[in-house]
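One structure below.
Every protein chain but one is kept in place in this view of the complex.
Which chain is which? They are A and B, in the order written, and residues in each are numbered from 1.
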Amino acid sequence: MVLERKGAGALLVFTVLFAATACALLAFRQGGFDAGVAGYGLGVCALVILAYTLAGAVFRHIDRITLVLCFFLACVGLVMLARLDMDAALKQLAWLGIGCLVMFLTVVIIKRARNFGWINYLLMGLSFGLLVFAYLFADYVGGAKNWITVGGLRFQPSEASKVFFIIISAYFFSRRRGKIPSALYAVYTAACVGVLVLSNDLGGALLFAGTFLITFFAGTGKKLLTLAGIGVAAGGIVASYYLVPHVKTRVQIWQDPWKYYNDKGYQIVQGLMAIAAGGMLGAGLGLGSPDVIPVNTSDFIFAAICEEFGLIFGIILILLYLVFIIRGMIIARDAGSRFDALLVFGAMCMLTLQSFIIIGGVIKLIPLTGITLPFISSGGSSLIACLCLVGMIEGVAAKNGERDEMKIRQAGGVVL
Amino acid sequence: MKKNDLRKNIGVLLFVFILMFAGLILYLGYVDIVYGERWYATPYNPRIQELKTNVASGDILDRTGKKLAYSDNGKRRYANDKSVRTAVAHIVGDEYGFSNGAQVLFARYLYGSGLDNIGRITQLLSGDGIKGSDVRLTIDSALCAAAADAIGGSGGAVVVMNYKTGEILASTSSPSFDPSNMKKFKEGGGTSELVNRAFCGLYPPGSTFKLITAAALIENGKKDFTAECTGSVEIDSQRISCTGEHGKIGLEEALAHSCNVYFARAASEIGAGALKAEAEKFLFNKQFLFGDLRPAKSVFETAGNAPDEARAAIGQHHDLVTPLHACMIAACIANGGVMMEPKLLLSVSGDTGEVFRFAPTVLAKPMSDTGELKRIMLSVVRSGTGTAAAIKGYKVAGKTGTAQVQNSDGSISNDAWFVGFIDDAKHPIAVAVVMEKSGSGGSKAAPAAQKVLKKALALGY
Partner (left out) sequence: MEGAYTVAALAMRYWFIAAAAVVLLGAVGISVKEYRDKRLVLEVAKSSIGYLHVISGPEEIFDENIQLMPENIIGRSKRADIRLIDPSVSKIHSEVYRAYDGCVYITKAGKGEVTVNGERVDSVARIGSGDLITIGSLVFRLYLKED
C-alpha cells in the first residue's frame, strides 16, 4: 500500500512534467513567447496536482494508480488541444476541473449508497427522457442529433444517459428482480437503443447495446441467451445497413475510402495520412499538420496525436487504456456486493467499448462512428461522464480498501 | 456461488477485452508499417505540398545517373531531350501532383524527411537550406525513349523488366505529356494523357492469356491434351472462331499458332474453378501493394456458362490485365516459375551517403517448373505467330495476342499484344507491349517488342 502511494506519486510527477514541458514547448510555437499557453500549462499542472492530492487526502483508499492513468490521458488530450485549438483547450481545462468535482461527489455517493433502490426507476425515466429530449430538440451536428445548446454551452444528453444506464443495469443484474421490473428494464434498454438509432447516433446505440449484452452475460452467465442477444444485435446492425442510408455510407467508406475521398471519405483518409506521416517517433509537437484533419479535436484526436507524437506513443496510449481497464476489472472482482461489482464492471465495459470503437474507426479496423475518445477527446459532457465513471470505480475501490483494512486490522496486521 | 460466477465471468470478459485491444495494437502497427507509405505518398496529402515550400526537392536520376528531374533555382527542370521527357513522364511524374509518379511516390526521400533524426538535426543546425535526398530509379531513360518510339503514335504501353531481380528497366505509356509544360492540365484539360497505362491501364489480354490456360493444363497434368480444330467451335450454340484450321493439335502447336479452338476446349477440360485458381496463383484478382508502385488489380472472372468460360480462357470475356502484370507473368515464366516483385526505386542517397538500396523480393511462386512453357514460347517466336520478334543470335520466347475491344460506338477494334523474354541468364530481360487499336499482335506488337529487346541488348542488359 505504501509502495502504491509512493509509486503513484512518482508517476504523477512524470505526468505533470510531461504536461509542463509540452506546454512550455508549445509556448514558443508561434515565434515569440506566448504567455497564454504557458499560463495554461501551469493551470493544467496545478489542477492535476490539486485534484490528486485532495483525492488522496480525503479518501484513504482510492485507487491511486487508476487516478494517475486517468490524469495522464487527460493531460495528453489537453496538450494536443493546446496545440490544435487554444479555445477548445481552455474549455477542456475548465470541464476537467468541474469533472473532478463531479468525480469527488460520485465517490462520496457511491461509498454511501447500497444500490440506489427505488431511485433506479427515477433514473430510468430521466435517462430515457433525456434521449427523447435530444431526439426532439437537438441540433444536427456531424450527422447525429446529439447536442443541445443551452446559453452558449453545448452538451450531449446521451452522455448522462450512459451513466444512469450503468447504475440501472447494475441494480437489475445484482439480484433476481421480479418479472415486471425486469421486463421494464428490457423495454427501457430497447427503447434507448431505438431512440439513439433514430437520432442517427449509431455509436451511442452500439455502446448501449454492447454494454447491455456484456453486462447481461456477466450478471446472469446465461451463454445461450447472450448469444441470442448478440444474434439479435447483429441482425439489427445488418438491418440498419439496408434500412438506414447513413450506415451503408459508413460501411462503404470503410471498405474503400479513396472512392469517396471527395465527399465523406475525406475524414478517414486524412486521418490515416496523418498517422502515416507521423512514423514511429512522430513529426514532433507543433511540426506536423494535424490541423488538416477534420474533427481533429474530438473524434480524430488519436490520429492527430499519432502524427505529432508517433506510432510508439499511440501504442503506449492504447496500452495505458488497457492497464486502466485491467485495474478496473480487478476492482470489480474484489468488490463486496454484486451491485458494486456490476457497477464498476459496467463502467469499465462502457469505457472499453468506447475507446475500442473510436480508435478502431480511426485506424480503419471497423467503420467509423461518431463517439469520443474517453478523457482525451475535447467535449465537456464526455469528459464529465467519464470522470463520473472513474468516480464510481474509485468509490468501489475505496469501499474495497476499507474492507481490506478492516480485515487486516482484525488480524493484527499493520495497515500501510 | 453467484458471487464466484460473477467473478469468473468478469475474468473471462477481461480476457476478451485484452484480446480486442491486442488486436487493435497489432492492426495499427501492421497498417502503419506496411501500408503507411501508401497513405502518405499520394497527391492528396497536403503535407507534401507543405514540404515543398520549405525544402528543395532532391534529384531524380535514372539508373545510369542521367538527371530526369532536378531543381534549379527553385524551378523544377526535367531531361533536356523532349522524347526522353515524354517517355519517362509517367514514371517521374509532375511537380503539381496531377500524376502519381516518383515525385509523389518517393516524396519522403525527395523532401528529406527520409533522413534519420541526426541527419535532419545536423542539416537544420548547419543553416544550409534543406535539400532532399537524390532518388535513383531502376529505369534506363534511353530504353524508355526507344520503347516509346517503338509503339509510335498509338496508345498503349511498354514494360521491360529484369526477371531475375524484378527491376523495371523501362516503362512508358502513350499518349504521354511533357512535365515541363503542364499548363493545359492546370487549366483542367484532358486527363487521358496523365494515366499511366503501364501500371494502371486495364486491357483484355487476348491470346496472351493462353499462357495461363497452358500453365493450368500443365499444372493439372493435362499437357498432352489434344483437340481438333476445324476453324471454329460451337459451344452451347455460340460460335467461337479461330485464326485458322489447325486440325488435330497438341499444346505446343496450339500455343505457337494461337489456336482458339484448342484453348476453348481446354477450358472445359480443366474446369472453370481450376482455371481461376491458376489465374489467381499468377496474382489475378489480387490487390497489388508494392512499396514502389501502385498498379491496378488484374481481373479474372468466372462465368456461369460454358461459352463465356471458353472466352475467358482465351483472354476475352471480362479478363483484364495491366501491361506491368503481363510483363510480370512473362518474367515469372522466364525465371523458372518465381515471380519477383517489381521495383522502381534503385537507391537513395543524401548528404550522408547512401540511405537506401533496393533488395530483390520474391512475390509468388505460381509454378515449380516452367521448362515446358519456355520451350513452347520459344517455338512461338521461332515458327509461330511471333516470328517478327526474333533476334538473330538470341533465344527470344514470347506470346502474341490480339484482344478484341468493344468501342463506345459499338464497333470492335483490336489491341495488339506481345509478351516475352530472352531465354539467357546473361540477359534476363522480359517485355510486355500493348498497342491500342493497332491490329494483330504478330504484325504490330511483336516487331515493336523486337525493337525494344534489341535496344535493351545494345544497352548491355
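A few points about this structure:
Keep in mind that, in the parts below, a residue touches a chain if its C-beta (ideal position, glycine included) is under 8 Å from a C-beta of that chain, and two chains touch if they have at least 3 such contacts.
Given the structure is predicted, the values throughout are model-derived calculations rather than measurements.
Of the options A:Gly7, A:Gly125, A:Gly231 or A:Pro294, the residue whose C-beta touches the omitted chain is A:Gly7.
For the chain left out of this panel, the touching residue among A:Gly219, A:Pro257 or A:Gly310 is A:Gly310.
Looking at chain A, the residues touching the absent chain are 1, 3-4, 7-8, 10-11, 14-15, 17-18, 21-22, 25, 28-29, 31, 65, 68-69, 72, 76, 281-282, 284-287, 309-310, 312-313, 316-317, 319-320, 323, 326-327, 330, 404, 407-408, 410-414.
Basically, only the chains that are shown with their structure count from here on.
Listed in rising order, the residues of chain A touching chain B in the complex are 214, 217-219, 221, 261, 269, 272-273, 275-277, 279, 281, 288-289, 292, 306, 311, 314-315, 318-319, 321-322, 325-326, 329, 332-333, 338, 341-342, 345, 349, 352, 356, 359-360, 363-365. Contact residues on chain B toward chain A in their complex (touch as defined above): 2-3, 5-7, 9-11, 13-14, 17-18, 20-21, 23-25, 27-29, 31-32, 35-40, 42, 44-47, 50, 117.
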